[in-house]
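Heads up: the structure comes next, in C-alpha cells.
Shown here: the complex without one of its protein chains, the others still in place.
Lettered A and B in written order, each chain numbered from 1.
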Amino acid sequence: MASLIRRTLLLRTFCRAKRFTCHSQYVHQESAGAERMSNSSKESNETHFGFQTVKESEKADKVYEVFEEVAQSYDKMNDAMSFGIHRLWKDIFVDRLAPSKPCKILDVAGGTGDIAFRIAKYLRNSDGGGITVCDINQAMLDVGRKRASELGFSGMEWLQGNAECLSSIADNTYDSYTIAFGIRNVTHIDKALKEAYRVLKPGGQFMCLEFSQVQNENLRWLYDQYSFQAIPVMGQLIAGQWKAYQYLVESIRQFPNQEEFAGMIERAGFAFVRHENLTFGVVAIHCGHKL
Amino acid sequence: MSLRLSPALRHLRASKFTCNNCLRKKHTKISDEVHGMLRVDHAGEFGANRIYAGQMAVLGRSKSAALIQHMWDQEKEHKKIFDDLMVKHRVRPTALMPFWHIAGFLLGAGSAVLGEKSAMACTVAVEASIVEHYNDQLRKLANENPEKHAEIMAAIKKCRDEEQEHHDTGMDKGAEQAPLYKAMTAAIKVGCKAAIALSTKV
C-alpha cells in the first residue's frame, strides 16, 4: 500500500513535468503509415518507434526490450487497459478464423499463447497439436509455454523467430496464419506479409487482429485522451513500466488505418482481402487468402 | 453461457466485413446514385404532370387554359423521356407514386382555386426548385463521368431548359401579384425539397 502511494506521488510529479499535450501527437489523418515508413526507410534507413525516429536496425532490438520488460505482466495489463474487452476481441477473432481439424496453424507474435489456446479450445483439441506459436521474444514464449503446461496443451510447438524472416519454415506449410497485436511492432510490415504469403498453402487464410483507427471523431477524441493520459499511468502503476506503454499507444497511432493496411495485404499477393471493425474501429480484423 | 447486451448497447455494432474489392468497385456506387437521380426525376415529372392536371381541372375553361395545356403537354414529354430511361436502366420507381399522384393534383387544384395568378405562382415555385435540382444533378454527373452519362445529361438538360421556360412564363403572367406569393413559394419550395429527398431513397 505504501509503495502504491509512493508510486502515485512520483507519478503525479512525473505527469506535471511531462505535461502531455496529446493533440499535437495525434497523427490519425496524416498516418500514411506505409508511405511514411517506406519513405523514411528509402531516404535514411530510419523508421518510427512510437513517436521517436530510430534506425531500422535498432527497432527490432528496442521492441524486443519492450516486450522482455512487460512479459510477466502482459496479460494482467491487457485486462486492465481494455477492461477485459481484449478477451472478447480475441474470441471474435478465433470465431472468424473458424478452424477445423486437422489443420496446421501458425500464430505469429503469439508469445503468451492467448490466440493459440483459444484455437485449441475451439478445436476441442486436448493437446494443441497442429498449432505453432512463433515469437521473436523468448521471454514471451517462456510465459506462454508455462501457461500451456498448466492448461494441458502439450502438443503445441513453440518457435522463436522473426516474422520478417521465417527461414525455418518451408513454403506452403500452414493452413492459417494468425497474428494478433503483433504486426505493428514489425519493422518491415511488407516483409512480414510476404513471409506470411510464402508459408501459407494455396487457399490458406491470413488473419490479423490489430489496433486501428477509430472512425467516429468524437469517440476518437475520447479514445486518445484515454490512451495518452491513462494507459502509461496504468502501465507504471501495475507493471512499473511507463515507457513500454507509452510506446504501445504511440505505435498504435503510427500504424496504417484499415484501408491502407488492407492495401498492403493486397500488395503482398493476398486475395479476398477484407476487414471488420470492432468497438468502433479501436481494433480491426483483416483477413486475406492466398490463391 | 450466453452474453446478452441490453438493447441500448446493441447500437455498439461492428461494421460488417468490408471487402476491399467492394471498396474499389466505385462504379457500382455511382450507378446507385444515378439510379436515385433517375428515380427522383421520374417522380418529379410525374408530380409536375399531376400539378398541371389539377390546374386544368379548375382552370380548364379560363383564359390560361391554353397556356397550362401547352406546359402540361411538355411535361408529358418529359415524363416519357424519363420513363424510357427508367426502363432502360431498370430503375425502381419511387414507392411514393400514389402519394405524389394525389398530392400533386391537390397542389395544382388548390393553387388554381385561389386564382390564375396563384396557379402561376405555384408553377414558378415548382419550376424554380426543379431547375435548381437539375443543375445540381448535371454538376454531379459532369464531375463523375460525363461520357458515360451523356444520354442522361442530355435528357436532364432538355427538361431543365423547358422548365426554365415555364418558370419565366409564369413570372410573365403575373405570378408575383398572387396573394401571399412569398409565403406560398417558400412553402412549395420546402415541400419540393422534401419530396426530392424522399423520392431519391424511397
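The rule is short, and it goes like this: contacts are C-beta pairs under 8 Å (C-beta built on N, C-alpha and C of every residue); 3 or more make two chains touch, one makes a residue touch a chain.
Definition applied: contacts and distances are computed from a predicted model.
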Among "Enhancer of polycomb-like protein", "LSM complex subunit LSm2", "E2 ubiquitin-conjugating enzyme" or "Ubiquinone biosynthesis protein", UniProt-listed name of the chain not shown: "Ubiquinone biosynthesis protein"
Interface partners of the hidden chain - shown chains only, full complex considered: A, B
Contact residue for the chain not shown (choose from A:Ile136, A:Ile183, A:Val249 or A:Cys287): A:Cys287
Of B:His42, B:His78, B:Arg160 or B:Lys173, the one touching the omitted chain in the full complex: B:His42
Touch with the omitted chain, as defined above, among B:Met86, B:Ala103 or B:Met171: B:Met86
For chain B, the residues touching the chain missing from this view: 1-5, 9-14, 17, 21, 25, 27-28, 31, 42, 57, 61-63, 83, 86-90, 92-93, 95, 97-98
Contact footprint on chain A, counting only the chain that is left out: 88, 91-92, 94-100, 103, 122, 175-176, 200-205, 271-272, 274, 287, 289, 291
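Everything below uses one rule, namely that only the chains that are shown with their structure count from here on.
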Centre-of-Cα separation between chain B and chain A, whole angstrom: 52
